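One structure below.
One protein chain is absent from this view; the other protein chains keep their places.
== chain A ==
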Amino acid sequence: MLGRKDDEKALRQLASSVEPVSLSLEILQTACAWVWVTPEALINFLIASRQRANAPGPCRRHLTPKSPAVAAQPASRRPPLNLEMGDLDRAIAQLRACRPIPEAEVRELCHKARELLIEEGNVVTVNAPVTICGDIHGQFHDLMELFRVGGDVPDTNYLFMGDFVDRGFYSLESFLLLLCLKVRYPDRMTLIRGNHESRQITTVYGFYDECLRKYGSANVWRYCCDVFDYLALGAIVLGASNTLSPNPDTSSEAPTIDEDSDVEIQVCNADGQIMTQFSRQARSRVHGRSPSGAATTNGVAPGAGAPTNTGPPGSGASGSSGGSIGNPAGAVLCVHGGLSPLIDVVDKIRLLDRKQEVPHEGAMCDLLWSDPDEIDGWGLSPRGAGFLFGADIVKVFNHKNDLSLIARAHQLVMEGFKEMFDANIVTVWSAPNYCYRCGNVAALLELSEDESGLGVFARSNGEVGRSDGGVGSGGGGGSRGVLTESSRGAVMSGPARRYRVFQAAPQDSRGMPAKKPVADYFL
């Protein structure tokens, strides 16, 4: 049903023909699969509906309570609803200084954010270049370090894979800053939901306590939880290049490789110096100073238990890797936890009703809770939610969905990232020295933009402005969308990955606050 080339082509043409209807190819495909009609019939129906809708009266009003007209504009040109840009910039500046914004502003911000997020599909489409980040857990100063290492917003396009809150001291400031940036630069920030973006989990693991302590009431917690319900469940990165973009920070002493295109994986330290890289064919280390050099370069020694090796992905616990040979130039699926036995194709994620508290079971729960593991098939998760899934599951899923890679977070990795299953899946972890005690480094993953024109075909998923609806870049017969057969010769493996590894932010600059009122037990 889905994914047939003919259907896709027809749909794409039809989708473009009904511009500016803000319906995407993806929605149409989903709808076709759902109701089992031909694309043409559906389009005709939609055109007719649109004409009816052009007459005064609600059409999608239930989805966009405030301003449906605005929603039709590309997001980049859309002014933040009701929120003055100046206010937003001021809030951003205040949050960047790690100072919470007043409750009333939080309320307004969350309202705006919801209006924005409600427009996004369950699976957001993001075009490379993009920098993918894992768990933050309220480690605000480390988030600032992340921006320093990865580039500031909006210069860098970011995708955060959830778990912004809980456990850390600054969940509130961290999440609100990310949310402000999302509202301010909707096209530059993608936030997807983690298992901690949930009422029940935040009442156990700290965010609730934090809001009470910082505001004296649970209102802000409630506003934030309402936003959580609207966060997307995943993202698809399209147009990631098989070659790395030049590393602007590369110093002259950086190792050279005969052709840049040979580099599949590059690991840089926080200062941009290349620590290790791996060529595509041999997947052998081309060059690199001692990976543990990162620790000394940053001047921050890893704490107890830190790895001595910020080691090569695909090695060690990952086993010997033959490279990601399966799905050249396929898309990258980003999701917080992992896969679900109920989801065999990405499009099934799109059919979920996500706007709710994370359920205790089911596909939505699994996507946010599951972990890859060295097992065959599916296994019970020690977490009590989600599942464990093995290499076979990942490989079949990636092949079926024309994915070259799954990027996920959710598990501490001492080295900051870990590729598994022949580089079919990677865990990215962005909270250094987790909980002030784990001694781990953090990482972010950069995917470069494919400028060759041969990259994957961009498509939109219904969120306006995210792309041009699938008719722009790379069009014509050369397209190799994620829904098409990857028929081109599998010369290249998956997208080139640049990992930037960084340590916890220095702590000396933080002043000591006044002591807060104690909990009621001590009154």
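As a working rule, contacts are C-beta pairs under 8 Å (C-beta built on N, C-alpha and C of every residue); 3 or more make two chains touch, one makes a residue touch a chain; residues count from 1.
Criterion: contacts and distances are computed from a predicted model.
Between the names "Protein farnesyltransferase subunit beta", "small monomeric GTPase", "Serine/threonine-protein phosphatase 2A activator" or "GPI alpha-1,4-mannosyltransferase I, catalytic subunit", the one given in UniProt for the chain missing from this structure view is "Serine/threonine-protein phosphatase 2A activator". Among A:88, A:412 or A:426, the one in contact with the hidden chain is A:412.
In the complete assembly, the contact with the undisplayed chain comes from A:195, out of A:94, A:131, A:174 or A:195.
Looking at A:247, A:266 or A:433, the residue that reaches the missing chain in the full complex is A:433. As for the chain not pictured, it touches chain A at residues 137-138, 166-169, 195-196, 199-201, 203-206, 208-210, 212-213, 216-219, 222, 303-305, 316-317, 357, 359-360, 369, 371, 373-375, 379-385, 388, 411-412, 414, 433-438, 504, 507, 510, 512-513, 515-523.
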